[in-house]
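A single protein chain has been omitted from the complex, and every remaining protein chain is retained in its original position.
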Amino acid sequence: MNTILIQILGALATILLAFIVGMFYGGAHRKVIARIQNRVGPPIYQNFIDVLKLYSKETSINHGVMQHMGPVFAITASITSLMFVPILTDGNWFSNLNFSGDLVFLVYMMVFGSLGMALGAGQTGNPNSAIGVTRGLSQMVGYEIPFVMAMVALMTQFHTTSITGMIAVQQQSGTWLMFSNPFAFMAAIMAMLGMFSYAPFDIVTAPAEVSSGPISEFGGKYLGMMMTSGSIFAFVKLALFVDIFMGGASNLVVLVIKTFALYMIPVLYGVISPRYRTEQAITYFWKWPLFFGFIAILYAAF
Amino acid sequence: MNSLILLLILMFGGALFAFILNKFVPALRDIFVVLLMLGVSYLFFSTGISNRLNFDVLGIHMQWGFTSASYLFGIIVVVLGSLALIYSTAYMKGKDRLGYFYMNFLFSIGAMLGILMSRDLISLFFFWEIMTWSSYFIVIYSGNDVDRRGLKYMIFSAIGAYSMLMAIVIVNSFIGSFLLEDVFASIFAIGSGYQIAIAILLMIGFGVKSAMMPLHVWAPRAYSESPMSYTAVFSGALSKMGVFGFALVLFNLVSTQNWLINEVVAWLAAITSVLATFYAVIQSDAKKLLAYSSIAQIGYIIIGLASNTYLGVMAGLFLAVLHAVFKSTLFMAVGAVERQVGTTDMTKISGLIRRMPWTFVATLISIIALAGLPPLGGFVGKWMLYEALITSGHYYLVIMVFLSSTAAFLYSYRILFGMFLGQEEPEFAHVKEAPLSMLIPMLILSGISVLSGSHPGFILEPIQSAMASFGFQSNLPHESWWELTVLFNTWGDKVALVNVLTSIVGVFLIALAFITIKGYKNQRYVTTKDISSSGEIIQPEDNMTFQIDFYKPFERAIWPLLKRKIDDYYTDFGKGLEALFDFVRRFYNGNGQFYAIYVMAFLALLLIAGTKYFGF
Partner (left out) sequence: MVISPVQYIAIPLIAAFLIPLFGKLNKELVRIIPGLVLLYLSYISVVLMNQVISQNTMIVEIIAGWRPPWGINLVFSPFSGFLASLFSMLGFIIWMYTYNFKREVEDAQTEKFYVLMMMLITGTIGIVLTGDIFNMFVFLEITAISAYSLTAFYRERDGAEAAFKYLLVGSFASFFILLAIVLLYSQVGTLNMADIAQKMPDVNPYMKGVILMLFFVGFGIEAEMFPLNGWAPDVYTQAPGPIGAIFAGMVVKAGIYGLVRVIFTLFDVHEIFPLLMIMGVITMAVSEVIALRQGKLKRMLAYSSIGQMGLVLVAFGIGTHEAVFAAIFLMFNHAVIKSLLFLSGTYLVYHSKEKNISDLDGIGKSLPFTSFLFALGSLAIVGLPPFAGFWSKLYILMAAADVRLIAVIAIILAVSVVEIVYYFRVLHRIYFRERISTIEIKIPSFNAKISMLILAIVIIVIGVYPDLISGLIERAATDLLDKQHYIQSVLSVGLH
């Protein structure tokens, strides 16, 4: 009984941590962009205010059950993924379900949310939403492949498919995997640009083209829940990359430093780039990232 | 009487009787076919696998009986067959030639059972051909464009079947027996050139039925133009006969020295699955989309089998069972839409979710299973497949599978959106939910998809015994099926399915409660015309549907791969042949004098050459 209680408390703590960190990073994102564009920008805690406001709103309309469940799907995927990603290398509190699933599972779990969300967006009947979804899915085919190639390279190199296994490998050898297999890291980082869907890959929500795409019919608590989910998910992705490529984190400070450093890559890359068209985005991922992934597997296998 | 014979007599006799019954008492036809199929299912399950029947025909020794491997496929056949027939009673109501339809339907199911119970190559081929022509007759049932579509199916089936036959007679000429056990026992004693040739010829035969590249060109239209109640069986069970055959060949007839065959098969299957997925993505007709998707999914199954590792084969067989379950559900759902709406063209229909909610539920569940998302059964199969490929060193193969599975999300979404989501057009306001006899089979099958996600043991148990009969010794601890919820790969990495399910369902329910409790009652439904549109007010007659060129950007990105279709090459080849045939035909020019000259010339030739070369 006690263990279950600890588990639940640990899970809640993890969710809270992910939420807070994710929210702040979102704020930082806005701030960084503003500074580069020579604006003052919103305060770094702006996202908290937004979410709070959204949750306190009353939603009065919907287009059906699937729309109602769309954000639920999204947050389910974010939180479940979070449960399976090791946050700290030695923390009991944050271990959650780390040992119950491996990388392959996580890759699938991570797309669960966007598909559930897509269903919700689909029911709204807004053509912009559907267009956004098709763009998102198309782009996903683009970046998943180099990402998976990087993962497969690491798996074959170290004969494990679990994230905890990869952390263990790095702790034993003392070398981060980004140095053990730099090609895999290159491929994965380029894929990460797509995963975050910041410019130049913000084709899904592209405000000027499809008026925010999938989320255009969602307001109030729906939007709030989606923002929550987005923040947690951003954290999940960063933590995953830190675990795999940067040796994990032994305490929260290290975790924040590492994830923030990593987070700056898509943010800074995005600031200076205009938006791609969908097919350009796909072909982008199928050029250099694919090449690096290819080399990474060769490097790992031979 | 031996229950195996009884099974076949019931099936084939029942099929003929259904045809006759339809002529005289059409009202009893539906009840008869369903009862017959249920009776046969009962008989099948009571038959068991120890029953063996030996007999001689024309001096050829034959043996019938199920092994645990064929029993596994047999379960697919009878379960799908029964459900599809129940579905059929409503789906086919009011159509022409029902006697013809049900007769061939039952023939093909009987033939499939016959294939599975064959323990020798001749009866296998015998039933294989019956299956071919009976399914062919249903493929051409709809009657449109029969000459091209039907013939294509028949030609490819014939090429496949005759390759098989060639392999069969060659095997016999070496071994002197058609019995599978004899063939398996002594195949490696014959020359390796013939060994490879036999394996390849057999695989051409099985590859046609499982629609593997480059033998797949018949499949998209054959699947999509058959009545959906049959396509459920066609794609679900009949194509699995090809998979079954592949299993027989790959595990028993390919020696370990010829591992290259495995690799080639796996790569062909991978290319099949990727290209078929891409084609599925760009389809706008739900039936065709599913048809291409079937081709792609069977690609995974064969990759699993060809990987020749314990986990891979298990994944292949698991996916085979599951594909039968979810793909037939999907075909049934599309059939339901077709029956209620009148078309399956997704550029025409949209927004049926509130009209046909149960059909949507069944579709949604099956699509989740198809896409391989946790926590449904499809994920279990995909996970095992990936792990098997990664741990056995098929690095690039696994990338192909990933590519295909990821692209599969696109068409998965397309089919849900195209039929059920999007704008709710007033022209579909009158559409009603499908009748109960169509819904129940779909929902039963959906239930299997759900259960297999957390407790795959009830499918994995029979698969393990099937694999034992293929010669794969189980390395899993023997557990009761409900305990088998944690999957391991050979490196010891695992996924705990119940934890996954608990986590997903738990979070989902909490989040749903959170979002519902506060103020859902006060929410009202607004139509899909009432949407954000930059301030403009949308009128009811405005077309806000987004269905045409759904994945155009993606299509542009992959266009170089799809430009040239294999089908075109076949068509050109066929045309060339016909021209050649026309040329040959000129020999008979209708002039009697020429014929007389031929006779004289032939005799002269014989007298000159014959005496020289025939040595007398």
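Here the chain labels run A and B in written order, and each chain numbers its own residues starting at 1.
Quick note on the criterion: contacts are C-beta pairs under 8 Å (C-beta built on N, C-alpha and C of every residue); 3 or more make two chains touch, one makes a residue touch a chain.
Computed from a predicted structure; not experimentally measured.
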Displayed chains contacting the withheld chain: B
Hidden-chain contact residue, picked from the options B:L38, B:L53, B:I155 or B:A468: B:I155
Footprint left on chain B by the chain that the document does not show: 56-59, 122, 125-127, 129-130, 132-133, 140, 143, 146-147, 150-151, 154-155, 158-159, 162-163, 165-166, 169-170, 172-173, 578, 580-582, 584-585, 587-588, 590, 592-596, 598-603, 606-607, 610-611, 614-616
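In this section, only the chains that are shown with their structure count from here on.
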Partner chain B, residues of chain A touching it in the complex: 58-64, 66, 68-69, 71-73, 75-76, 79-80, 83, 97, 99-102, 104-105, 108-109, 111-112, 115, 118-119, 122-127, 130-131, 133-135, 137-138, 140-142, 144-145, 148-149, 152-153, 155-156, 159-162, 165, 211, 216-217, 221-222, 225, 277-279, 282-283, 286, 293, 297, 300-301
For the chain B and chain A complex, residues of the former touching the latter: 351, 353-354, 364, 371-374, 379, 382-383, 386-387, 390-391, 393, 395-396, 398-399, 402-403, 406-407, 409-410, 412-413, 416-417, 421-424, 489, 491, 493-496, 499-500, 503-504, 507-508, 511-512, 514-516, 518-520, 522-534, 544-546, 550-551, 553-554, 556-557
